[in-house]
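With one protein chain held back, the other chains of the complex are shown just where they sit.
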Amino acid sequence: MSGVLKDVAGLLKFIKGRKSFGRVIHKMQILSVGNGKCSVELKIEDEHVNTMGFLHTGLTSTLMDCISGFALMTKVPNTHVSTDMHISCLKPVLRGDTLLIDGWVQKSAKTLAFLEVEMRDKVSGEAVVRGIHTKYILDDLFLI
Amino acid sequence: MSGVLKDVAGLLKFIKGRKSFGRVIHKMQILSVGNGKCSVELKIEDEHVNTMGFLHTGLTSTLMDCISGFALMTKVPNTHVSTDMHISCLKPVLRGDTLLIDGWVQKSAKTLAFLEVEMRDKVSGEAVVRGIHTKYILDDLFLI
Amino acid sequence: MSGVLKDVAGLLKFIKGRKSFGRVIHKMQILSVGNGKCSVELKIEDEHVNTMGFLHTGLTSTLMDCISGFALMTKVPNTHVSTDMHISCLKPVLRGDTLLIDGWVQKSAKTLAFLEVEMRDKVSGEAVVRGIHTKYILDDLFLI
Partner (left out) sequence: MSGVLKDVAGLLKFIKGRKSFGRVIHKMQILSVGNGKCSVELKIEDEHVNTMGFLHTGLTSTLMDCISGFALMTKVPNTHVSTDMHISCLKPVLRGDTLLIDGWVQKSAKTLAFLEVEMRDKVSGEAVVRGIHTKYILDDLFLI
């Protein structure tokens, strides 16, 4: 099945100038998107951290939700909503670190899709966040 | 054990003017905070939703992380980082809805704390989001 | 909506003599079942623990799956399968401890149900396990 999102140009157009909550990850650099996968890079700055200078778990979750959702949009033409999302934070990420983030569709069926995300430190290559995300696929087509 | 956060005035001071990621929930209204609990109210506006007009799962997670963290700050003087966070989204929340959000400490021991969050629709009283959040307690004292 | 399971007698009949995997919790004592809730009691014996004498996380999960499933069977006449299940283990449970286990339906809609489980130590009353369980509701009717 083919989704509404085809390539990096399409994703750039989709996120451009948006005022919705997804704006908080606007500094990410899109590396690739297509075939049920999406990869981005993000340098952690002041606007991404908590008061201790660690990547905010809320932003970690936002990245996880968005990147896995973009991956699903390349496979499924319909809209979708989260039912369950789980993240494990293997290691604190600090201001100044750069993250490589891969999201992919593990399985998508008629009404449910199972997605995953892995975040690694760009320098060390170490996994720092792992996540599993289950979405419910609605009847409506995604308009982008 | 007593934490660094005592009351609504203390929490208002802690979050005031911050530029860190927690700024994204600055419109919340703090209802109460103390004794391992924190309750807030938030009206869902344009800045909180995704392109379909639903509360963004990234913001849901941010609320969950922050409100449960504030609850922990009333009990534990040390800093803490997330190890695992799980959310279940029982029902989509729409732009214009108002959420009542309760976070509480289910258990805190020397190195781990187990926190929970429940979000309800203010009008219907129905649960719309449930979450479980496990944090690791560091040696450093929280400076607020 | 009414489910296939009405009361303790019905649940006893459902689980009696079964050879399927659910047999591993056959020593539980059913305290109540109905209206989207199920409560049982279980004394932890040799057959329930791991090599260190702690309640085996596999059995914890089995209890969570079964008790929440029984709760759902009181509300929904259809069969159902797990999509996501999350447990947090707040405190190790030891051989000889007695658990009080409550499962309930937080929300059930047409195709998805959101269930929860809390396990407490019978003596201290302390919460020792918390769980969230999401099930997909199939078209087939449950035959019991």
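The letters A, B and C name the chains in turn, as written, and every chain counts its residues from 1.
Note that a residue touches a chain if its C-beta (ideal position, glycine included) is under 8 Å from a C-beta of that chain, and two chains touch if they have at least 3 such contacts.
Since the structure is predicted, the reported quantities are computational estimates derived from the model, not experimental observations.
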Task: Of A:V4, A:M52, A:L90 or A:L138, the residue in touch with the unshown chain - done: A:L90
Open item on the list: Please output the residues of chain C touching the missing chain, sorted low to high.
Closed with: 14, 18-22, 24, 46-52, 54, 56-63, 65-66, 79, 81-89, 92, 144
Open item on the list: List every residue of chain A that touches the chain not included in the displayed model.
Closed with: 84, 86, 88, 90-91, 106-107, 109, 114, 116, 126-127, 130, 132, 134
- [ ] Considering the whole complex rather than only what is displayed, give the residues of chain B touching the chain that is not shown.
- [x] 83-84, 86, 111-112, 132, 134, 136
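Just so we're on the same page, only the chains that are shown with their structure count from here on.
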Task: Copies chain B and chain C touch via same or different residues, half shared test - done: same
TODO: On C-alpha atoms only, rotate chain A onto chain B and read off the angle in steps of 5 degrees.
DONE: 180
- [ ] Could you put a whole-Å number on the gap between the CA centroids of chain A and chain B?
- [x] 22
Open item on the list: Suppose each chain is reduced to the average of its Cα coordinates; what separation in Å results between chain B and chain C?
Closed with: 29
Task: Residue list for chain B, restricted to those that touch at least two other chains - done: 84, 86, 88
